[in-house]
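Below you will find the structure I want to go over with you.
One chain of protein is taken out of this complex; the other chains stay put.
Moving on, here comes chain A:
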Amino acid sequence: MSETILRLTVNGEAVEATAPARTHLIDFLRERLELTGSHAGCEHGVCGACTVRVNGDAVRGCLVLAAACEGAEVWTIEGLTATGEVAALQEAFRERNALQCGFCTPGMIVAAAELLRDVKSPTREEIRDHMSGNYCRCTGYHAIVDAIETASRA
């Protein structure tokens, strides 16, 4: 299978790695770079578990080919945790128990961080709207809305 060489920045570090041309970003991150914090839930663009940040925007890692990220700046939950950028969100999620199994959670945090970047004090409706591409089967979403609301006011 033909492998391509990729050069990009992941979590602030320059990365050079090979991957089969058909590899999606989420698999590249999880398998080549061992960044297993982002998850694959549907590989279809519906569930949002694979949400990562590419060039500043929250994108679905299962829809983007790794090869298309040549030269891109990618941030995953691991890097965002290390820099402390999402600490307020994480703390609000923890305090409010806005997660159960945690499989959706890294994607939720990345998506919520994007919302809080764009909207200072979102209403509950705006939160629900923005987050409606992120599926959670465990919580009733209510606590997630609460947590994002709290973090936005922190």
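Keep this in mind: a residue touches a chain if its C-beta (ideal position, glycine included) is under 8 Å from a C-beta of that chain, and two chains touch if they have at least 3 such contacts; residues count from 1.
In this section, contacts and distances are computed from a predicted model.
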| item | value |
| --- | --- |
| UniProt protein name of the chain not shown, from "Electron transfer flavoprotein", "Cytochrome C class I", "Putative ABC transport system permease protein" or "Carbon-monoxide dehydrogenase large subunit" | "Carbon-monoxide dehydrogenase large subunit" |
| Touching the absent chain when the full complex is considered, from A:Asn55, A:Thr83, A:Asn97 or A:Thr123 | A:Asn97 |
| Contacts of chain A with the absent chain, listed as residue ranges | 1, 20, 22, 30, 35-44, 46-47, 49, 76-78, 81, 90, 93-106, 109, 124, 127-129, 131-145 |
